[in-house]
Structure formats: structure tokens, C-alpha cells
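Apart from one protein chain that is not included, each protein chain of the complex appears where it belongs.
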Amino acid sequence: VEFASDNTAGVCPEVLDALLAESSRPGPAYGDDPTSKRLGSLVAEAFEHEVAVYPVSTGTAANSLALAATSPPWGGVLCHDEAHVVVDELAAPTVLSGGLTLHRLPGDHGRIDPAALTDVAVRADHGVHTVPFSALSLTQSTEAGTRYTADEIADLAGAAHAAGMVVHMDGARFANAVAATGASPAELSWRAGVDVLCLGATKGGALAAEAVVVFDPGRAPHLDRHRKRTGHLLSKQRLVSAQLLGWLQDDAWLRHADHANAMAARLAEVVTSRRLTLLHPVETNMVFLDLSPEQEAVLGSTGAAYYPRPLRSGRVEARLVTSWSTTVSDIDRFADALDGVGLGDRA
Amino acid sequence: VEFASDNTAGVCPEVLDALLAESSRPGPAYGDDPTSKRLGSLVAEAFEHEVAVYPVSTGTAANSLALAATSPPWGGVLCHDEAHVVVDELAAPTVLSGGLTLHRLPGDHGRIDPAALTDVAVRADHGVHTVPFSALSLTQSTEAGTRYTADEIADLAGAAHAAGMVVHMDGARFANAVAATGASPAELSWRAGVDVLCLGATKGGALAAEAVVVFDPGRAPHLDRHRKRTGHLLSKQRLVSAQLLGWLQDDAWLRHADHANAMAARLAEVVTSRRLTLLHPVETNMVFLDLSPEQEAVLGSTGAAYYPRPLRSGRVEARLVTSWSTTVSDIDRFADALDGVGLGDRA
Amino acid sequence: VEFASDNTAGVCPEVLDALLAESSRPGPAYGDDPTSKRLGSLVAEAFEHEVAVYPVSTGTAANSLALAATSPPWGGVLCHDEAHVVVDELAAPTVLSGGLTLHRLPGDHGRIDPAALTDVAVRADHGVHTVPFSALSLTQSTEAGTRYTADEIADLAGAAHAAGMVVHMDGARFANAVAATGASPAELSWRAGVDVLCLGATKGGALAAEAVVVFDPGRAPHLDRHRKRTGHLLSKQRLVSAQLLGWLQDDAWLRHADHANAMAARLAEVVTSRRLTLLHPVETNMVFLDLSPEQEAVLGSTGAAYYPRPLRSGRVEARLVTSWSTTVSDIDRFADALDGVGLGDRA
Partner (left out) sequence: VEFASDNTAGVCPEVLDALLAESSRPGPAYGDDPTSKRLGSLVAEAFEHEVAVYPVSTGTAANSLALAATSPPWGGVLCHDEAHVVVDELAAPTVLSGGLTLHRLPGDHGRIDPAALTDVAVRADHGVHTVPFSALSLTQSTEAGTRYTADEIADLAGAAHAAGMVVHMDGARFANAVAATGASPAELSWRAGVDVLCLGATKGGALAAEAVVVFDPGRAPHLDRHRKRTGHLLSKQRLVSAQLLGWLQDDAWLRHADHANAMAARLAEVVTSRRLTLLHPVETNMVFLDLSPEQEAVLGSTGAAYYPRPLRSGRVEARLVTSWSTTVSDIDRFADALDGVGLGDRA
């Protein structure tokens, strides 16, 4: 059973259909095409706000370019200690911006502790000797599979804005947070203070399609230059725009996210009913188990694909991710496999 | 009629089929998948040489990463005065490498003049004060729609190697050169001295798929780090590998390139039979017209899509590009349109 | 009284004499001169090891170039949480290296906790997704005015080497540590595992002169390129080499450092005899007081120059630094001033 990540799934039907339709005719290169324009309108509608939209093909590119375009190159970006931008991108935000540095903030279950943010934001300024904090980066939903509520975002964003920072959201799994909270896209973004959102479709069912969404285009006047000079402007951009369009139209993105979340809830039920321990509350499409090394070895013997990581405690974290393509029968087969290897203590 | 570029076409059937097949099942992320491995084998077979293959989604990324991984960051890259790397990429090779500089060499019809190369290669060395030339970048087929023969490449590559440079080939339209010369992929690349080839499939019929092909993997030991730290490692890389696989299998790439070349030849016949002047010999899939401003205005009135550029002579260059999707009827309609507006002098 | 920093002093007589002598005659530019060669020999003799020596004019340049030349640009540098390289250089090591990132390790009194180093060094490797730790940076003497013993350095360096890292030492105040420990320059550097030392003379009495000392030149083959391409190669380098030569000759550097340390010890006696609290043991030339805000205001009213910093505890750190130019009478005047404002509780 495939729980390694939501980027191991294929492409969802709505995206494929849009892609095939767009591909059936020629169209202008580099984003100067009707589909890219329609994408802009659709995002504006979905978020109830004027936007500038920049499609790219990776989430690392989206995050890096969003930060590069809204911070000066000597700025500092505050993010959670486990954030993808600081843990998994081999310093791409630093490289693509020409020098931004990332500063880690603690917080339980993947969410930044507001007190930690306030603490650094009021730090003494030593002028030219000190990296000025220029951006707060929030991950929604978080690396721990939890999500921020609109109020929690507003609190953090308010503190950031008060300290002169821009607020960036890494939304590789933004759809899952929207589906989970029931809040609107607007409520979880600009209404709560987000200035630039990296809206990820790849994990949600696209081939390779992410959109940098700038709510106040004046904040990122040169994003197009940053994108081009780093090799991230696609010649057949319309085919990426088409993916995003197919994904967003008729709320396909939210239906798929809702499905993935439901599969994770079902998966959580499977493991907790066997008295396996969760590391984090299951709020979106990821389930984290806290296993002994022996248990993890047994889990591995089921043949299920997941992502293990040693913990400082000596125990092992197992991350299981569901996606638009996970089925009820996947979960059921996994439950049977657990029982087959005798993992967990059936209540 | 669409002659603006070969990147305005859609996706060719072979690529779409491969993409749909790959998308129908889950698979590992980040290139650790069977399809990416099969791609490596297929490229090795097509080029009759062991290779390391790095798929990316833009040609600018391919060129920049290939150069970054084979030159030190203080190196200098020699290229043709009209090369895409120096004219059209907003300094991406400089940005993604951390400082490479590009140096222009003259040459007629898009081909580097060997004497110009020799001239700079023997320039006095002033040690640490001087940018050391570390790479020669050849464009095949060229920006002028011409191509180098294997012997011409070997001459230039030999001079570059003798001066300690690596030889890079921007092969955004490599397929068209192979189809046009009748030489094998091997003969036009490593056998002639090319060390790293950026094999472009996007212009040839893919969605967004380019492959950096390294013939001596020891020459680019950290290309994977460069790719990741610049945001160019795709999570669903297997879907890009699949595109390349579908394009290469059963020589689809060469058939499409041959077709595009044939359409360009037919287009050239249309314009020369009307005594319009060609700027460059038509050797692959591009036709360049040398028009008076008045003629160019008339050409524009046909509604055909092409790329005009003012020349220093006061005249205007009109670039017309054919692709895998250009049809005979497109050419015929264009011929009729020319006659309709009375452009050219029917022989 | 001047205790703001050891970089507020003028130039010591030995350096001035050497500078004047060198300036009285012409000599080759860019380091190709006899004085720069003599400097190399003298450093080799002082450290009992072959060396490559690269003079520059700032400590930030020295640290950044030393790290840039020994790490790949995607590397990670481990350093103390309070290290100058991560706190005070506005990301210069990142900028001059083209992307190095800095990672903070905790530790009391400015010294890295060996357990914290081991902890991160054994962290799981996720290949291309993870910044590989490529260097350990030690500060000697530390930002807290303490120093590492040779054994402490050897422990940390051993762990770093075992994990494949290079060991860098920020020696802006290396002389003070040598004078304080009584160990030889060799014992506190390469014999304990240091691969590259930034030997600072500016704080010790020079005008603007720091030397990057590479013990195994093969480890930093391109340091000269890094220095030139960042604007740090001095045309009249011989005048900087002369400063370093005058400073090192006849152990002037160690005499000045010993003097500064003695002045700090006397200063510590002044404050502790008045029952003011020290934040850190006084081991070299810096004294840190732990004051209430009210006490700090009174200290400020003496007119003495020092560096205050708010602490998380609500109290205030006051840093007082002595130098080669501090006199006994400076300390005595300060003692009188304390008594004049009634600060401290005379035992």
C-alpha cells in the first residue's frame, strides 16, 4: 500500500482532461496565453481578491521565488523548525534569492509558537551588522499534518506585520487545510494576513504545477524577473496553467483534498484502534506514528510504503500520507496487513 | 498560421501516451523510479555511450545546470554572439552557477567562427585577475536555423579541449540537427567531443521536458546538488522521464524532427519561389526572411504568427518556425495568404 | 575610559614601524612581493607547520573566504549560537561562498557543547534534500571571552573530522587565547585538528590585517580565486603583509595579547571586589557584567565606553574589552568612576 507521500500519486482526471484539451491546439509561449489569463481570473474568484499568479513546476521554486521577490537579499525568514523551506530544499530559498537566511522557530505539532515569534521580533536591532527579519513563512497544512486556524494565522501574521515583515505561506497542502477547517481560501490567506501564497497542486493531483499567488502585486514587482533568471519560466506555461485550471475548476481541488483527509482519518482510526501511538493530531492527510524500532521493523515487513525517521527519543517516527488516489480498499488492506503481522493491540 | 515558435505547439501523441500510462499508477518521487531508470538506459542506447541523465522542465535550467556542474563558479563560458544562453536567459547560467560569465564569439549564420575561438583560447593568462575560460557552449541546431556538421563540432571541441575547456551543447533543437545531417546522435555529440548535452524535448513535442545528458559522469559529480538547490528537482520526476521516454522510443523524436525540417524546406520553397530573401540557409526547422519594413507590415497583415526583429541594416528579420504539428496545409494556406496580400514576386 | 571593543584602539608601534619601512620603497602589487613571502615563512615558523597565508583586510572576509574555499557552496557550517559568523556578519559567509548555510549549536560561555555537535553530526542523511554539514567553525577566544583548551579543540575537531567536516577557527582573538592558555600556536591549531585558521591582527594592534592560514593548502586550492572575485585581493598587499609581519615578529602579538589579558584580569578584580556579577569567567580580554537595568544606567553615567545588550532575563549584559593600548591607569580611573557613582558594593 502506498503511503510514502502524496507526490507518488499520478495525475487526477480533472487535470488530465484540462491538459489534453489545452494540448490539442497551439498557443503563445511564456504565459502570454488565454489559459494563463483564465487561471488568473479563476484564482481571483476562488480567493475573492485580485491576484497576480505565477505558475512554476516545483514547490521549492514557488517558495524560493515568493521569498526572493518579497524580501531584500540580506533579509531573514522566520519559519518553523521543521519547515520544508529550511529542512528539505538544500538552501534553495537562499540560492534563488541571492542570500536570504532562514531562522527557525519552535512550536508543537508543526505550528509556530506565537511567543517565540514575538520574542525574536522585538530583538534589538544592530543596524547593518544584523540580518533584519523580513518575512514570516507559515506552512499550511504543516509538516506535522496539522493546520492553523484562520485566527491562529491572523495572530502570527499580525505580529509579523507589526515588525515590518511580509507573510508568506507555503501551501503545498493548502487545499487539505481548507478542506479540513471549512474556512474559505480567503479566510485562510489574505483575510488572515497572508501576503503571498504558494498554492501547491502537485501533491493534490497535478503533474507538476504550483502557483505563486500574490495578493498585493505591488509587494512582488519583480517576481517575473526572478522566475526567468532562475530558469523557472516555462515555455509551454499554458500547459501548466491548464493543470491548475483543471484542478481548481468546480472545486475539484477541494473534493480531492477532502477525500485525502477522510482517508487519513480512516487510517488514523485503523492505527489508534490498534493502540498504536500518534505523534501528532491527525487534522489533514498525514498520520504520524510513534513506534519502537522493533515495531517499525514489523511495520516495514508489511510492504507498505511510508517514510520512517529516527527520533531523538530512540523511537522511530513513521509518516503515512494519503492522497486523492488513496482508496478505502487501500486502507482496509493496510489494516489487514497490520493484523497479519500482529502490529498493535486490537482493542 | 502558426510559425511563432516550436514551443507554441501542443504535446505529440507519443509523449501523451507515455504520460498517461505513467500517471495511471503510483511511483516513487524525485527520480528514484523505474521509468527514470529506463530513460537512462534508452538514452545510453540512443547515444551508444554510458550516460547520466538529469530531467528538468526548462531549457534554461538544463543549460544553466549543465554549465554550473562542469565549470567552477569563476569560470567563463564561450558561446556564439546570438546564443540563447547569453541573449535570452536573463543571466540564468550566471545566477544558477553562482557567477559564471559568458563571452561572445562571432560567426556567420549562428555558427562560431573557429578562428575566433582559437584567438581567445590562446589569450595571455593573468592568473587570478582573469576569468579562465572553462567551457565552450555550442548550439545545435543554431539560433539561425543552421547546424554544425560532426567535423565542425570536432574542430571546435578539439580547440576547446586543448585549452582545458569542457564542451557543452545546447540541444534545444538537437533532434532537428540529427534529422537534418543524417549523422547519428553519437556522431553529433560525444564522438565529436561534446561532454554534456542538453537534449531538448519540449520544442520537439513534449510538455515540459529537457534532459541534461552527461557522457562522462565524473565531469559533473554534483549536478544533482545543483539541480536540487535551484528548485529544479521535480517531485513527480517520473512523469517528466515518461515524456522523454515516449519521445525517444521508436525514434519518434527523429520522425517529428524530420517532419518539422521538411515543413521548413517546403516553407522556404514557398518564399524563395516568390523571390523573398532568406537571411540564413534553411537547414533545419527555421526560416529567416530579410524584409523591408514595408514588406514586414504586409506579412503581418496575413495574420500569420512569426517573430519579427529589427536589423541594424534598417530591414526586418522575420523568423518562421515549423514544428512536429505543422501541416502541409498550414504551408499551403500561408502561400495563399502571401499571394492574397501580394507579397513577393511570383517567379 | 575606552572598553567598547579592541577594535577602537589605534595601531601598535611594531605594526606602524613595519608599515613605514615597507612603504618607504616600491614593491610588486597583489602579493607577489618579498614581504608577503617573508610573512609566509614567519607564520610557518610560528605555527611549526607549512602553511599557505592569504592576507585580507577584515575578519568577516577572512572567515567567509576560509569557509568558501573549504566547503562546497551547498554545505552547512556548524558554529556556536553566538558566533560572529552567524550573528554579526549579515550573512557574509553565505554571500561570499555562494550559498553556505550556518547552523547553530548551543553551549555555555561561548563554547560549543560537544554533545550538541555529536547529536547533529549523526543525523540521518537524506541525500540531495539535506544540507550536508561540511565545516565546523570554532571561535578562539570565544565571543564570551573564554577560550578552548587544546584538548577541548581536539575533541570537537575529532568529531567533526569523523563526520567528514573541515575544521575552521575564527581567530579574531586567537592571540589572546594563546597568551591565556600558555599552549603554543601549533597546539591550539593544527595539532588539535584545525584545518584553516583566520588569524586576526586588527583587534590585536594592526590597522586592517587578517590572515587566512591554511595548514593543508590542498584543502583550499582556490582560495586565491575566491579572494579576488569578492574584491578582497589588495593591490598593495605588501603593506598588509608588513603589518602582519611587524605584529608577529619577536612575539609582539603575544606580548600585546598578554597585556590585554592582564588588563582584563585587573578589570575583573575591580568589578568582583565590588560584588558586581560576572556573566562568564574572565579568561582572555573581555569582561561581561550581569547588571540590572538600573545598574546599567548608572554604569553608563560614568562615561565609560562599553557594549550593553539586553538579556532575556530582563537584566542587561555589559561587555568591557581591553586591548594592547589599555593602561593600568585606565583601569584605575574606571575603578574610581565606579566608586564615584556608587556602583557595586565595596567588599
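Each chain gets a letter, A, B and C, in the order it is written, and its residues are counted from 1.
Everything below uses one rule, namely that a contact is a pair of C-beta atoms (placed from the backbone, for glycine too) under 8 Å apart; a residue touches a chain by one contact, two chains touch by 3 or more.
Everything quoted here is computed from the prediction, not taken from an experiment.
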Revision key, fill the gap. Displayed chains in contact with the omitted chain are A, B, C
Study note, to complete from the structure: Touching the hidden chain, out of C:Lys37, C:Lys228 or C:Arg315, is C:Lys228
Study note, to complete from the structure: Of C:Leu39, C:Leu90 or C:Met286, the residue that touches the missing chain is C:Leu90
Practice item. Using the touch definition up top, pick the residue from A:Pro73, A:Pro114 or A:Gly300 that touches the left-out chain. Key: A:Pro73
Point to revise | Hidden partner chain, residues of chain A it touches | key: 30, 72-74, 98-99, 128-129, 222, 224-225, 227-229, 233
Check your understanding: What chain B residues would touch the chain not displayed?
Key -> 74, 87-91, 94-95, 98-99, 101-102, 119, 124, 126, 128-131, 309-310, 312
Practice item. Just the residue numbers, please: which parts of chain C touch the chain that's not shown? Key: 2, 4-5, 7-11, 16, 19-20, 22-29, 56-61, 64-65, 89-92, 95-96, 98, 202-203, 207-208, 225, 228-236, 239-240, 325
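Convention: only the chains that are shown with their structure count from here on.
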Study note, to complete from the structure: Given over half shared residue numbers means same and under half means different, the chain B/chain C interface is same
Exercise for review: Mind checking the centre-to-centre distance between chain A and chain C? Centres are C-alpha means, answer in whole Å.
Suggested key: 42
Point to revise | chain A and chain B, separation of their C-alpha mean positions in angstrom | key: 34
Revision key, fill the gap. Rounded to the nearest Å, the gap between Cα centres of chain B and chain C is 52
Revision key, fill the gap. Multi-partner residues in chain C (2 or more other chains touched) are 74, 98-99, 128-129
